[in-house]
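Could you have a look at this structure, given as structure tokens, before my questions?
Only one protein chain is missing; all other protein chains are in place.
As written, the chain order gives the labels A, B and C, with residue 1 at the start of each chain.
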Amino acid sequence: MAQIISLSEAIRETVRDGDTVALEGFTHLIPFAAGHEIIRQAKRDLTVIRMTPDLVYDQLIGAGCVRKIVFSWGGNPGVGSLHRLRDAVENGWPRTIEIEEHAHAGMAAAYSAGAANLPFGMLRGYIGTDLVKYNQRIKFIDCPFTGQKLAAIPAHRPDVTIIHAQKADRQGNVLMWGVVGVQKEAVLAARRSIVTVEEIVDDLQAPPNSVVLPAWVLSAVCEVKGGAFPSYAQGYYQRDNAFYKAWDAIARERDAFKTWIGRHVLGTKNFAEFKQSLEAATSHA
Amino acid sequence: MAQIISLSEAIRETVRDGDTVALEGFTHLIPFAAGHEIIRQAKRDLTVIRMTPDLVYDQLIGAGCVRKIVFSWGGNPGVGSLHRLRDAVENGWPRTIEIEEHAHAGMAAAYSAGAANLPFGMLRGYIGTDLVKYNQRIKFIDCPFTGQKLAAIPAHRPDVTIIHAQKADRQGNVLMWGVVGVQKEAVLAARRSIVTVEEIVDDLQAPPNSVVLPAWVLSAVCEVKGGAFPSYAQGYYQRDNAFYKAWDAIARERDAFKTWIGRHVLGTKNFAEFKQSLEAATSHA
Amino acid sequence: MPDAGYTSDEMMTIAAARMIRDGVTLFVGIGLPSAAANLARLTHAPNTVLIYESGTIGAKPSVLPLSIGDGELSETADAVVSIPEIFSYWLQAGRIGLGFLGAAQIDKYANINSTVIGGYNKPKVRLPGAGGAQEIAAFCGEVLITLRHNNRAFVNKLDFLTSGGYFEGGDSRQKLGLPGKGPTNVITDLGILTPDPVTKELTLTSLHPGITAEQAVAATGWPLKVAAKLDTTAPPSPDELRTLRDLNERTARAHAGQA
Partner (left out) sequence: MPDAGYTSDEMMTIAAARMIRDGVTLFVGIGLPSAAANLARLTHAPNTVLIYESGTIGAKPSVLPLSIGDGELSETADAVVSIPEIFSYWLQAGRIGLGFLGAAQIDKYANINSTVIGGYNKPKVRLPGAGGAQEIAAFCGEVLITLRHNNRAFVNKLDFLTSGGYFEGGDSRQKLGLPGKGPTNVITDLGILTPDPVTKELTLTSLHPGITAEQAVAATGWPLKVAAKLDTTAPPSPDELRTLRDLNERTARAHAGQA
């Protein structure tokens, strides 16, 4: 049953060193605030899962929280590389990280299998590609009726899944809309889960068949206004494309990155302070 | 691409003798009008698929349209048996019918597999039950990672799926809400599809993430006001529970059934006439 | 027993309702299970989360649905999901604490039949079939079964095993790998049966007021074991009776009204 608590409490109680953690979000509703809190609390040796690791994973990796990354597309969408991810993979800085690489369809199937408590996900994919040579977790099975060859991926079962959504009610039921990605599956596949929301309201006023996560499948719900910045929350604020572009320069060099993360994340107590600190820096620039 | 045409045209062009047809609906939005049109056009030797065959399948079976039924729960919900289904299974009237019986979860997995173009659906079910002894299409596979035993069901791929929905726009895009059942999967698994709707509007005004079927995955869209009666259409009319109860007496005896279907279905040109005929009969009663 | 001021069906429904702990997530079949579940929600267990196989999660019906997909359910639910989702992400996933089933036949190991009476290929009576019962029986944390107590229902051998309880008894359920605990109580119009901790054979552990063990044994198609210490079910409280009758009255009005 979801407790409605602060994000720092939620991360402290829910994320442990060595955990497998999925901070999911498909360009929309990316849980940046939660990622920053993991960095502040200096969680270590995490295996992080995400279809599209972007800036928040670049930050987690650069900050040394990550031992292994499981993913299917790692980049700064429309801008270019994730320099901290590349520096870790190419040069082992700040530490060597292990990578487990999939295609999107395989990641989606693995989350769905986890949500359904199936041991593996099945898809018509991977055939003839080099990913199969480097990822031992991709196997093939034969259809018992047609003999057709199908790919099999072990279910994702994160220790903790963390997502950001638009609304929760005072019981902790969560509503999200727009590009909803694989977040529902990621939450239902996990042992524990945290949802940060833009606001907590008396009545969700959820339209019929909308994406609602009942409080009783969640561990914690935290109100974090703007918690998806620089990603967006449909109905609340737009994606800060300028920040995504600016990140390229910040993350390119280790020193610039260390300065930025030290000043704006480690040097602040919470996400509200982070955004003030960032605005201050930008206005002085 | 969906053509917007009359229901009689749609059935004539889309349903052929010997086809495998799914008229889906899970108590809500059951396509009764379409079922009646199949009876009027005297389609024969159909294999009919449905998780919950109810009155409309009782009518199709009693009218002699059905060669085989694939299902997981066949009854008059909250009332009792389907007497025409029972008479066909127990006594071969009006003809012997073949039955292929599943559990709900197996039917759902088979439709999902069909929609995803997978050759079979996978689930943790059927283990230790007698259904396995009588349905040769239920097989078991082993997880290539854990060795766990899982049930496998061949994908449902109907020739035609027919459903009822609340709204379509003038391009033929369809919106449905409320209990949406397995209709989306049934449509996406089929080679051809017909959707009857309560009304055709200029703008669907679909809420975010609602269940919308784009016109380009449909064969035909037909405006049939009240086309789910005696089932219900959320936002339009309630379930006619009294009719479901009354059906028990109508269907119990062959003669009463023949009289009813002859007068109200075969004796009318379309669903509007059917309902007038029915009201006339009720008011005289 | 009208003289008792309540019917045996009312006693059965009320005894079943009492077994629902407040706050439990409950997967409900139609008919008596739905009545008991909603009675519990309206009395001692207001926070029960009702889940129907139509995909309605957290339904709060004011009248009993005639079908598991009534508009009353989806309009009052916290969430309404598709059928493939309710069976895979919710039921199979093992998220549901308690399942509630009826049956046409039950055997001494609480296996149930809702498929056919007689042979499968030439049945005496063709019943509706499995529906979601197999998965409710397999995947819910525990299961309650409720049905009227007589020789046609309580049989020595099922005509068809639709949904598994304890199969051959003992640890045969675990051996098959079914995750849920299995049926923990069978509530009838005569009393309550619970599985023996070791053999899993159903044992009569409580009698409803005015019922004798002999009646229950006579109504059972196998030599029914009777607990050494046999409880008597508390009779319906005025509040339980009033709430159940109000609910049934509202329901009858609602269902008749719709034509």
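We adopt the following convention: a contact is a pair of C-beta atoms (placed from the backbone, for glycine too) under 8 Å apart; a residue touches a chain by one contact, two chains touch by 3 or more.
For clarity, every value in this text was computed on a predicted model and none was experimentally measured.
Asks: Quick one: which shown chains sit in contact with the chain that's not drawn?
Replies: Per the touch rule above, the missing chain touches A, B.
Asks: Would you indicate which residue among A:Ile39, A:Leu123 or A:Ala155 is in contact with the undisplayed chain?
Replies: For the chain that is not drawn, the touching residue is A:Leu123.
Asks: Among A:Pro31, A:Gly74 or A:Pro158, which one touches the chain that has been omitted from the display?
Replies: A:Gly74
Asks: For the chain that got dropped from the picture, name the residues of subunit A it touches.
Replies: Those residues of subunit A that touch the unshown chain are 26-28, 51-52, 71-75, 77-79, 81, 85-86, 89-90, 101-105, 108-109, 111-112, 123-131, 134, 148-149, 178-182, 184-185, 232, 234, 238-245, 282.
Asks: Give me the subunit B residues in contact with the hidden chain, please.
Replies: With respect to the unshown chain, the touching residues of subunit B are 115-118, 173, 184-185, 188, 206, 208-209, 212-214, 216-217.
Assume only the chains that are shown with their structure count from here on.
Asks: Going by the average position of its CA atoms, which chain sits the greatest distance from subunit B?
Replies: Using the mean of the C-alpha atoms as each chain's centre, the farthest one from subunit B is A.
Asks: Skim through the chains and flag the pair connected by the most C-beta pairs in contact.
Replies: Ranked by contacting C-beta pairs, first place goes to B-C.
Asks: Which whole number of Å gives the spacing of the CA centres of subunit B and subunit C?
Replies: 28
Asks: Among the residues of subunit A, which are close enough to touch at least two other chains?
Replies: 117-118, 208-210 - these are the residues of subunit A that touch more than one other chain.
Asks: If a residue has to touch 2 or more other chains to count, which residues of subunit C qualify?
Replies: 74, 80, 88, 92
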